[in-house]
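Report on the structure given below.
Of the protein chains in this complex, one is absent; all others appear in place.
When the chains are written out, they are named A and B in that same order, and each has its own residue count from 1.
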Amino acid sequence: MVSVNLLLNAVVAGLLVGGFYAAVTLGISVTFGLLEVVNIAHPVFVILGAYFVYAANATLGLDPLLTGALLTPLFFGLGVGVYRLYYACFERKGEEALRGLVFFFGLLFIVEVLLLLRYGVDYRLVEAPYLGKTITLGSVGIAYRLLIPCLVGVGLTLALYFFLSKTYYGRAIQGVAQDSLALRLMGVNPVTVKAIAFGLGVATASLAGALLILIGPVEPSLGREYIGRAFAIAVLGGLGSIGGTLVAAFLLGVAESLTATLYGPSWALAVSFGALLLVLALRPSGLFGR
Amino acid sequence: MSEVLLEVQQVTKRFGGFQALSEVSLTIHAGERFGLIGPNGSGKTTLINCISGVLRPDAGRIRFRGLDITAWPAHRRTRLGLVRTFQIPRPFMSMTVLQNLAVPLEYAAGHADAGAQAWRLLEQLRLADKAHLRPAELTQIDLRKLELARAVAARPVLLMADEVMAGLSSGEVDEVLAILFALNAQGIAIVMIEHIMRAVMRFSERIAVLDAGVRIAEGTPEEIASNRDVEAAYLGV
Partner (left out) sequence: MRVLRPLAAVVAAVLLAYLLTTVVHNRYYYFAAYVVLQYVVLATAWNILGGYTGYVNFGTAAFFALGAYTAVVLLKTWKAALLVMVVAGGAVAGLLGLGIGYLTLRLKGVYFSIATLALAVVLQTLIMNWDYVGGATGYYAIRPRTVPLFDDYVAFLFVVMVLLAALSLSVAWAIEHSRLGRGLAAIRDNEEAAECLGVPTLRLKLLATTLSGALMGMAGAPFPYFITYIEPASAFNLDYAVNSLAMPMIGGTASWLGPLVGAVLLGTAQQVATVTISSELNLLIVGVVLVAFVILAPEGLLGLVRRRQQRRPA
């Protein structure tokens, strides 16, 4: 029999991982959910962030979270650049469906192979003084390794939520998906707004990458696991809804953790995929969709 | 009056909190020329989408040629003779004009001799000299004619023409109007959704008026022209 204690630990671990999943998914919720750009390369940007964090940690001894935060402007620029290219080559011509997808797939592949060429297939990890510590609440152990990514992930989600709903630019981003004509009448260029939003989405990847490598070691192809997972969360949460993303991330984290505890960790991946297919088949607007 | 072709019974459609259609009912008879008018956003295109199967209504029933088609997919409605055009033409961009016509001829009309039939249609709509061009090379009026020709190729019993004349010059409007009259003369019932009053009034035997998702009037063109409610809806009084 599985003990209550074990289940409780699994639920807590799932919630912790869920907070981190939210951080990985935010970029997709913005780029795919709000802008309707099928940015399947997002998870590989997260891996790229993780490797930058690794490099700074291994050579300069920099703190992973600090590096992740410092890199956000760079990733913002990367995102703006990628969107400009995507817009000029595909969206403007109305060819985004087939070729845009292939474009992002090509990007994903190129970044992954570049990382492979530079760092090889070995797992890489980071060091920080707080890793390895654990606090115990009753019978539940909470590892810092999971707690810190969860807190940062939730913090990032809340920050994005308030940015999108309370600021001028945030509202413009939310508006651009629904009514770009109205924006144009207000004198705002929708392409600029989209580029900023896309940059913002990719910027979250450097922090998410730092969280990823805090949780565990990283190798170049790890991003592929997160494609299904992150899109499942984004769709489940109702595309473009940041609050929904957070709830869905917690749900999926707990579901995976319970599956791993009850049936073994190898089945956990199948959970996200199963969730994705189920949501698409039964309720494509997501659990919290409009 | 001749037999009933299409019966729309209290069709309702909501988008989120927005009520696009409220219990709209219509009856259209075989061979009839019917006009559907209303201000922008009154629900005309939503109604066409529900009738053609692009959208599923939230409530109400749709019967065509005596069959309840409310839950049918669009392609089966088309094969039964209920055909629509799109407001903004949606040609198959990778195909020539002739190949565009082949799609409905092969899939909806089931013609053994699709080629000859396509040419006959192109002649009728005066598009024959453009048969081998691609849609990107066509003018606005030719795109509209292609949209119409493609719908006619599906062998409609009832054709719903969604603003096929919008943005055309007065001479071009007359040309399209003549085509629609000719199609009607072949026995095809036609529902014309249009903003150009001159055209609708001249074409229609009966007209229904939608305003904010509600059918506010129906009658002959003369009755509609003198209807107070219609005037109010259009002038926003």
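Methods note: a residue touches a chain if its C-beta (ideal position, glycine included) is under 8 Å from a C-beta of that chain, and two chains touch if they have at least 3 such contacts.
Because the structure is a prediction, the values reported are computed rather than measured.
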| item | value |
| --- | --- |
| Listed residues A:T31, A:T72, A:T157 or A:S272, member touching the removed chain | A:S272 |
| Hidden-chain contact residue, picked from the options B:S94, B:T139, B:S170 or B:S226 | B:S94 |
| Options A:R84, A:R99 or A:R145, residue touching the unrepresented chain | A:R99 |
| Contact set of chain A toward the excluded chain (per top definition) | 38, 40, 85, 89, 95, 97-99, 101-103, 105-107, 109-110, 112-114, 116-117, 221, 224-225, 227-229, 231-232, 235, 264, 266-267, 269-270, 272-273, 276-277, 280-281, 284 |
| Chain B residues that touch the omitted chain in the full complex | 52-54, 73-76, 78-79, 83-84, 86, 90-95, 99, 102-104, 106-109, 150-151, 153-154 |
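Rule of thumb we're sticking to: only the chains that are shown with their structure count from here on.
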| item | value |
| --- | --- |
| Centroid spacing, where centroids are CA-atom means, of chain A and chain B in whole angstrom | 46 |
